[in-house]
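Have a look at this one before I ask anything.
Only one protein chain is missing; all other protein chains are in place.
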Amino acid sequence: MLEKALSGSRRYWAWIVFLLLLILVGFLAYMRQFEIGLGVTGMSRDVSWGLYIAQFTFLVGVAASAVMVAIPYYLHDYKRFKDIVIYGEFLAVSCVVMCILFIFVDLGQPMRIMNVILHPTPHSMMFWDMCVLFGYLLLNFIIGWTSLGAERKGFPHPHWVKVLAYIAIPWAVSIHTVTAFLYSGLPARSFWLSAIMAARFLASAFAAGPALLVIFLLILRKVSSFKVGKEALQALAKIVAYAMIANVFFFLLEVFTAFYSRIPEDMAAFQYLFWGLDGKHSLVPFMWSAAVLALLGIALLVIPRTRKNEVILPFAMAAVYLAAWIDKGVNLILAGFVPNPFGQVIQYAPTATEIMIVIGVYAIGLLILTVLYKVVLGVREERA
Amino acid sequence: MIYGGKKIFAGLFIFVVLLISPFLANIGKADAQPNPSLNTPAINALATKQCVGSQQFMRTYHMQLLNQWRDQALRHGEYTYVNSQGQKFTISLENTCLKCHSNEQQFCNTCHTYVGVTPYCWECHQKGATQ
């Protein structure tokens, strides 16, 4: 089936070449990091995780959100998602690959990565995260590829695929729960030490993931033969709306607990995000942008007239996606290191090399996604 | 009859030549056995020149021995090694191994180069002392 990705229009190839160029730039930047060490990034003794781990965290969520298309289709037999579910699964595949790459580029000794398997350590959440991520990657790829193969031959997908699809549902929840546990079990960081962390992660994931899927489906409608149905889009938009409302609600719960209890350490990171702390406020613009975007997105999705307007819809989705990205792909990780264990505010800013590597990894993800989507389109065009 | 047979065989030939080129390049050259040098001040000062294990054993298993030493000393705090003859040695790469074998180039690297391995021991251990 992969051969379907080898023929395409001039525009398709231009896009592929563009992505390959970005990957090349990212790769060269990574070679520099590999040679010199993580000193080429903006990370420090005090902010020891930066954009890489933040992207990883965010993308685990986007990957997990495939389940938001799978549940209606596989569990509730919601037929309108029949043609969409595979796009969700392949989005998950691309996201998990990016997650693994972001972990990889974050390692100080990447050549030793197999030590995680050589010395399995069940008391480390990182070990479990690796297990569930690889499992989820396999599950989604096998489910997607097999059902597509069956579709090509005009058969219904084999029975065992449905079994795997059922397994994938709690598995998706697990990947994001375990990822939240990376943070929520650390006594050192009160910003992360929250029982609601996993729930927050899932809510923001189920908003950001389907929002991204809607954007991709609208792009496909423009540039390909796949014309997504209005009802399916509206169903996704409602999922995004509910999930984003839950996400904002959970965030406000955290704000309440911190500020009503007035425990200084619990308030510090929020103060830093909203107003800055000790005269340092590099994340303040991000925080307020996220707040405005989140409310804007929710408003556009809750009001039926704007939600049903397919010109406005992509903007609403972008607003939600960006808000969730800032919240989890920037603020959550960085503010967790503020203040540091000594109560100091030390700020972080990514370097150009670091940003190039991030872009390179995203380009790899997009390339995988493009190829997989192209295969889906090719198979379906052949059948039509 | 193979379609385009000539091209295929020509291609195969080139492939095979490339594949065995490293061997071709080395044909007739002497198989120079490595000869690690024991000529260091610390070894010369020894009454009996004896390592913690037999020569053959050290040649074959020094990597495993070092791994075992590391885990034993670092993780369990056991710094004494008893060899098969009951002799006791202090477990320390710095102070037991490299005190005698202070000649990385003439000792360690001769074999490592010969067998084509590049262990990273000296990125952390001792190199500074000779600089």
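Order of writing sets the chain letters: A and B. Residues in each chain are counted from 1.
Everything below uses one rule, namely that a contact is a pair of C-beta atoms (placed from the backbone, for glycine too) under 8 Å apart; a residue touches a chain by one contact, two chains touch by 3 or more.
Convention: contacts and distances are computed from a predicted model.
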| item | value |
| --- | --- |
| Among "Biotin transport system permease protein", "Protein CotJC", "Aromatic ring-hydroxylating dioxygenase subunit alpha" or "Hdr-like menaquinol oxidoreductase iron-sulfur subunit 1", the UniProt name of the subunit that does not appear here | "Hdr-like menaquinol oxidoreductase iron-sulfur subunit 1" |
| Residue among B:Asn26, B:Asn39 or B:Gln68 touching the omitted chain | B:Gln68 |
| Identified contact with the non-displayed chain, of A:Met1, A:Ile16, A:Ile71 or A:Met126 | A:Met126 |
| On subunit B, residues whose C-beta touches the chain left out of the figure | 53-57, 60-61, 64-65, 67-68, 70-71, 73-80, 82-86, 88, 92-95, 120, 123-126, 128-129, 131 |
| Hidden partner chain, residues of subunit A it touches | 36-39, 41-46, 48-49, 103, 106-110, 112-113, 115-116, 118-119, 121, 123-127, 130, 182-183, 185-189, 264-265, 336-337, 339-344 |
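Assume only the chains that are shown with their structure count from here on.
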| item | value |
| --- | --- |
| Distance between chain centroids, defined by C-alpha means - subunit A, subunit B (Å) | 46 |
